[in-house]
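A protein chain is absent from this complex, but the other protein chains hold their places.
== subunit A ==
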Amino acid sequence: MTVRWIRAALAAALVGALGLTGCGGADEPAGPDVAGPVTVFAAASLTESFTRLGKEYEAAHPGSSVTFNFGGSSGLATQITQGAPADVFAAASPATMKTVTDAGDATGEPAVLVRNQLVVAVPRGNPARVGGLADLARPGVKVALCAEQVPCGAAARTAVDAAGVRLTPATLEQDVKGALAKLRLGEVDAALVYRTDVRAAPGLDAVEFPESARAVNDYPIVVLRAAGNPAGARAFVDFVRSDAGLAVLTAAGFQAPPGG
(Lines give C-alpha, C1' and ligand atoms only; values in the text may rest on other atoms or scores of the structure.)
Protein backbone atom coordinates (compact mmCIF):
# COMPACT_ATOMS: atom_id res chain seq x y z
CA MET A 1 0.00 0.00 0.00
CA THR A 2 2.63 2.52 1.04
CA VAL A 3 4.84 1.43 -1.86
CA ARG A 4 2.10 2.19 -4.30
CA TRP A 5 1.61 5.62 -2.76
CA ILE A 6 5.26 6.42 -3.11
CA ARG A 7 5.25 5.26 -6.72
CA ALA A 8 2.27 7.42 -7.47
CA ALA A 9 3.91 10.40 -5.84
CA LEU A 10 7.14 9.84 -7.78
CA ALA A 11 5.23 9.53 -11.03
CA ALA A 12 3.36 12.72 -10.29
CA ALA A 13 6.60 14.51 -9.49
CA LEU A 14 8.19 13.23 -12.70
CA VAL A 15 5.25 14.36 -14.81
CA GLY A 16 5.35 17.71 -13.07
CA ALA A 17 9.04 18.11 -13.74
CA LEU A 18 8.65 17.12 -17.40
CA GLY A 19 5.78 19.56 -17.71
CA LEU A 20 7.91 22.33 -16.29
CA THR A 21 10.86 21.68 -18.55
CA GLY A 22 8.53 21.42 -21.50
CA CYS A 23 7.10 24.74 -20.59
CA GLY A 24 10.50 26.37 -20.14
CA GLY A 25 11.81 25.03 -23.44
CA ALA A 26 8.82 26.30 -25.40
CA ASP A 27 8.24 29.73 -26.86
CA GLU A 28 7.71 31.26 -23.47
CA PRO A 29 11.12 32.22 -22.06
CA ALA A 30 9.48 34.06 -19.16
CA GLY A 31 8.25 32.13 -16.18
CA PRO A 32 8.22 32.13 -12.44
CA ASP A 33 11.18 29.69 -12.39
CA VAL A 34 13.66 32.35 -13.58
CA ALA A 35 12.79 34.86 -10.90
CA GLY A 36 15.37 36.05 -8.41
CA PRO A 37 18.54 38.09 -8.62
CA VAL A 38 20.99 37.83 -11.52
CA THR A 39 24.46 39.32 -11.19
CA VAL A 40 26.06 40.29 -14.49
CA PHE A 41 29.73 41.23 -14.90
CA ALA A 42 29.99 43.17 -18.14
CA ALA A 43 32.55 45.18 -20.11
CA ALA A 44 32.45 48.92 -19.46
CA SER A 45 31.41 49.54 -23.07
CA LEU A 46 28.17 47.62 -22.46
CA THR A 47 27.14 49.96 -19.64
CA GLU A 48 24.34 51.86 -21.39
CA SER A 49 22.87 48.99 -23.47
CA PHE A 50 22.94 46.45 -20.65
CA THR A 51 21.48 48.87 -18.13
CA ARG A 52 18.55 49.34 -20.48
CA LEU A 53 18.29 45.62 -21.27
CA GLY A 54 18.39 44.86 -17.54
CA LYS A 55 15.36 47.06 -16.95
CA GLU A 56 13.50 45.40 -19.85
CA TYR A 57 14.42 41.97 -18.54
CA GLU A 58 13.12 42.83 -15.08
CA ALA A 59 9.88 44.11 -16.60
CA ALA A 60 9.48 40.89 -18.62
CA HIS A 61 10.30 38.63 -15.65
CA PRO A 62 8.37 39.74 -12.57
CA GLY A 63 10.22 38.94 -9.37
CA SER A 64 13.64 39.10 -11.02
CA SER A 65 16.32 41.69 -10.48
CA VAL A 66 19.54 42.30 -12.38
CA THR A 67 22.65 43.74 -10.78
CA PHE A 68 25.55 44.87 -12.94
CA ASN A 69 29.25 45.21 -12.33
CA PHE A 70 30.70 47.18 -15.24
CA GLY A 71 34.45 47.57 -15.65
CA GLY A 72 37.51 46.74 -17.71
CA SER A 73 36.95 43.17 -18.98
CA SER A 74 40.34 41.95 -17.81
CA GLY A 75 39.75 43.16 -14.27
CA LEU A 76 36.31 41.55 -14.25
CA ALA A 77 37.84 38.29 -15.50
CA THR A 78 40.37 38.40 -12.65
CA GLN A 79 37.58 39.04 -10.15
CA ILE A 80 35.64 36.05 -11.49
CA THR A 81 38.61 33.67 -11.38
CA GLN A 82 39.24 34.89 -7.81
CA GLY A 83 35.72 33.80 -6.86
CA ALA A 84 33.60 36.93 -7.24
CA PRO A 85 29.90 35.96 -7.07
CA ALA A 86 28.65 36.44 -10.63
CA ASP A 87 26.06 34.64 -12.78
CA VAL A 88 26.90 36.01 -16.23
CA PHE A 89 30.09 37.38 -17.81
CA ALA A 90 30.05 39.52 -20.95
CA ALA A 91 33.57 40.46 -22.06
CA ALA A 92 34.80 42.90 -24.68
CA SER A 93 37.28 40.43 -26.15
CA PRO A 94 37.76 36.68 -26.59
CA ALA A 95 41.14 36.99 -24.83
CA THR A 96 39.61 38.19 -21.57
CA MET A 97 36.86 35.56 -21.84
CA LYS A 98 39.56 32.92 -22.30
CA THR A 99 40.94 33.79 -18.83
CA VAL A 100 37.60 32.72 -17.39
CA THR A 101 37.04 29.62 -19.57
CA ASP A 102 40.63 28.44 -19.04
CA ALA A 103 40.08 28.64 -15.29
CA GLY A 104 37.02 26.40 -15.69
CA ASP A 105 34.68 29.08 -14.41
CA ALA A 106 32.29 29.07 -17.40
CA THR A 107 29.55 26.65 -18.43
CA GLY A 108 29.79 25.59 -22.06
CA GLU A 109 31.17 27.59 -24.95
CA PRO A 110 30.78 31.39 -24.80
CA ALA A 111 28.54 32.78 -27.54
CA VAL A 112 29.47 35.89 -29.52
CA LEU A 113 26.88 38.49 -28.55
CA VAL A 114 27.93 41.48 -30.69
CA ARG A 115 31.00 43.10 -32.24
CA ASN A 116 32.34 46.58 -31.71
CA GLN A 117 34.74 48.84 -33.55
CA LEU A 118 37.01 51.69 -32.55
CA VAL A 119 36.52 55.30 -33.58
CA VAL A 120 38.35 58.50 -32.71
CA ALA A 121 36.11 60.39 -30.31
CA VAL A 122 36.41 64.17 -30.44
CA PRO A 123 34.44 67.04 -28.92
CA ARG A 124 31.44 68.13 -31.04
CA GLY A 125 32.61 70.13 -34.04
CA ASN A 126 36.04 68.47 -33.95
CA PRO A 127 38.01 71.57 -32.84
CA ALA A 128 41.40 69.85 -33.28
CA ARG A 129 40.41 68.84 -36.86
CA VAL A 130 41.21 65.18 -36.46
CA GLY A 131 40.63 63.30 -39.71
CA GLY A 132 42.25 59.98 -38.95
CA LEU A 133 44.80 58.18 -36.82
CA ALA A 134 47.75 60.08 -38.33
CA ASP A 135 46.39 63.36 -36.94
CA LEU A 136 46.62 61.99 -33.43
CA ALA A 137 50.41 61.99 -33.68
CA ARG A 138 50.50 65.74 -34.47
CA PRO A 139 52.32 67.76 -31.82
CA GLY A 140 49.95 69.50 -29.43
CA VAL A 141 47.17 66.94 -29.87
CA LYS A 142 46.55 65.16 -26.56
CA VAL A 143 45.15 61.66 -26.84
CA ALA A 144 43.72 59.24 -24.29
CA LEU A 145 43.94 55.53 -25.04
CA CYS A 146 42.97 52.51 -22.99
CA ALA A 147 45.82 50.59 -21.37
CA GLU A 148 46.92 47.61 -23.44
CA GLN A 149 45.88 45.31 -20.61
CA VAL A 150 42.19 45.92 -21.40
CA PRO A 151 40.46 45.02 -24.70
CA CYS A 152 39.93 48.57 -26.00
CA GLY A 153 43.64 49.24 -25.45
CA ALA A 154 44.68 46.05 -27.19
CA ALA A 155 42.45 46.96 -30.14
CA ALA A 156 43.85 50.49 -30.16
CA ARG A 157 47.40 49.14 -30.26
CA THR A 158 46.50 46.86 -33.21
CA ALA A 159 44.86 49.72 -35.12
CA VAL A 160 47.66 52.21 -34.45
CA ASP A 161 50.27 49.66 -35.51
CA ALA A 162 48.25 48.83 -38.64
CA ALA A 163 48.21 52.53 -39.52
CA GLY A 164 51.97 52.76 -38.96
CA VAL A 165 51.49 55.77 -36.70
CA ARG A 166 53.89 56.56 -33.88
CA LEU A 167 51.65 57.80 -31.12
CA THR A 168 52.54 59.01 -27.63
CA PRO A 169 49.27 59.21 -25.71
CA ALA A 170 48.82 61.53 -22.74
CA THR A 171 47.35 58.73 -20.68
CA LEU A 172 46.53 55.01 -20.79
CA GLU A 173 43.24 54.61 -18.95
CA GLN A 174 42.12 51.55 -17.03
CA ASP A 175 38.93 51.18 -19.04
CA VAL A 176 37.14 52.76 -21.98
CA LYS A 177 34.95 54.93 -19.78
CA GLY A 178 38.07 56.39 -18.16
CA ALA A 179 39.41 57.46 -21.56
CA LEU A 180 36.03 58.94 -22.40
CA ALA A 181 35.87 60.84 -19.10
CA LYS A 182 39.21 62.55 -19.79
CA LEU A 183 37.85 63.67 -23.17
CA ARG A 184 34.55 64.92 -21.77
CA LEU A 185 36.42 66.86 -19.08
CA GLY A 186 38.34 68.56 -21.87
CA GLU A 187 41.71 67.30 -20.67
CA VAL A 188 42.48 65.56 -23.97
CA ASP A 189 41.60 66.46 -27.56
CA ALA A 190 40.74 62.96 -28.73
CA ALA A 191 40.29 59.45 -27.41
CA LEU A 192 40.31 56.07 -29.12
CA VAL A 193 37.11 54.44 -27.89
CA TYR A 194 34.33 52.23 -29.21
CA ARG A 195 31.73 53.58 -31.61
CA THR A 196 29.08 52.71 -29.04
CA ASP A 197 30.69 54.90 -26.40
CA VAL A 198 30.50 57.97 -28.61
CA ARG A 199 26.83 57.29 -29.38
CA ALA A 200 26.09 57.12 -25.68
CA ALA A 201 27.98 60.30 -24.81
CA PRO A 202 26.34 63.65 -25.55
CA GLY A 203 28.54 66.39 -26.96
CA LEU A 204 30.98 64.09 -28.76
CA ASP A 205 31.53 63.24 -32.42
CA ALA A 206 33.01 60.07 -33.86
CA VAL A 207 35.70 60.10 -36.55
CA GLU A 208 35.76 56.75 -38.33
CA PHE A 209 39.07 55.48 -39.63
CA PRO A 210 39.83 52.55 -41.97
CA GLU A 211 42.35 50.80 -39.70
CA SER A 212 39.68 50.08 -37.10
CA ALA A 213 38.45 47.25 -39.37
CA ARG A 214 41.69 45.44 -38.41
CA ALA A 215 40.73 45.57 -34.76
CA VAL A 216 37.10 44.52 -34.48
CA ASN A 217 36.28 43.14 -31.05
CA ASP A 218 33.96 40.18 -30.55
CA TYR A 219 31.96 40.36 -27.32
CA PRO A 220 31.51 36.84 -25.91
CA ILE A 221 28.91 36.13 -23.22
CA VAL A 222 28.61 33.06 -20.99
CA VAL A 223 26.80 31.70 -17.94
CA LEU A 224 29.27 31.15 -15.11
CA ARG A 225 29.76 27.84 -13.35
CA ALA A 226 29.45 29.36 -9.89
CA ALA A 227 26.15 31.05 -10.78
CA GLY A 228 23.84 31.28 -7.77
CA ASN A 229 20.87 31.54 -10.11
CA PRO A 230 21.70 29.45 -13.22
CA ALA A 231 18.14 29.53 -14.58
CA GLY A 232 17.98 33.30 -14.25
CA ALA A 233 21.47 33.64 -15.77
CA ARG A 234 20.48 31.50 -18.77
CA ALA A 235 17.27 33.49 -19.19
CA PHE A 236 19.18 36.76 -19.13
CA VAL A 237 21.68 35.56 -21.74
CA ASP A 238 18.82 34.33 -23.95
CA PHE A 239 17.08 37.66 -23.48
CA VAL A 240 20.03 39.83 -24.58
CA ARG A 241 20.67 37.46 -27.53
CA SER A 242 17.03 37.57 -28.65
CA ASP A 243 16.02 39.76 -31.58
CA ALA A 244 14.65 42.36 -29.18
CA GLY A 245 17.91 42.38 -27.24
CA LEU A 246 20.04 42.65 -30.37
CA ALA A 247 17.86 45.52 -31.57
CA VAL A 248 18.79 47.49 -28.44
CA LEU A 249 22.47 46.63 -28.90
CA THR A 250 22.63 47.52 -32.59
CA ALA A 251 20.75 50.77 -31.92
CA ALA A 252 23.60 51.59 -29.52
CA GLY A 253 26.09 51.11 -32.35
CA PHE A 254 27.14 47.49 -31.88
CA GLN A 255 27.28 45.20 -34.90
CA ALA A 256 25.33 41.96 -34.98
CA PRO A 257 27.56 38.88 -34.60
CA PRO A 258 28.78 37.21 -37.80
CA GLY A 259 26.19 34.79 -39.16
CA GLY A 260 23.72 35.91 -36.53
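The working rule: a residue touches a chain if its C-beta (ideal position, glycine included) is under 8 Å from a C-beta of that chain, and two chains touch if they have at least 3 such contacts; residues count from 1.
One rule holds for everything that comes next: contacts and distances are computed from a predicted model.
Trainee: Considering the UniProt annotation of the chain absent from this complex, which name among "Carbon monoxide dehydrogenase subunit G", "FAD:protein FMN transferase", "Hydrogenase expression/formation protein HypE" or "Molybdenum transport system permease" applies?
Mentor: Of the names offered in "Carbon monoxide dehydrogenase subunit G", "FAD:protein FMN transferase", "Hydrogenase expression/formation protein HypE" or "Molybdenum transport system permease", the one UniProt assigns to the missing chain is "Molybdenum transport system permease".
Trainee: Pick out which of A:182, A:199 or A:225 touches the chain that's been left out of the picture.
Mentor: A:182
Trainee: Out of A:78, A:107, A:126 or A:255, point to the residue that touches the absent chain in the complete complex.
Mentor: Counting the whole complex, the residue in contact with the absent chain is A:78.
Trainee: Just one of A:142, A:157, A:199 or A:214 touches the chain that is missing; which is it?
Mentor: Final answer for the missing-chain contact: A:142.
Trainee: Hey, which of A:35, A:172, A:200 or A:216 is the one touching the hidden chain?
Mentor: A:172
Trainee: What subunit A residues would touch the chain not displayed?
Mentor: Looking at subunit A, the ones touching the missing chain are residues 72, 74-75, 78, 82, 142, 144, 147, 149-150, 169-174, 178, 182, 185-187.
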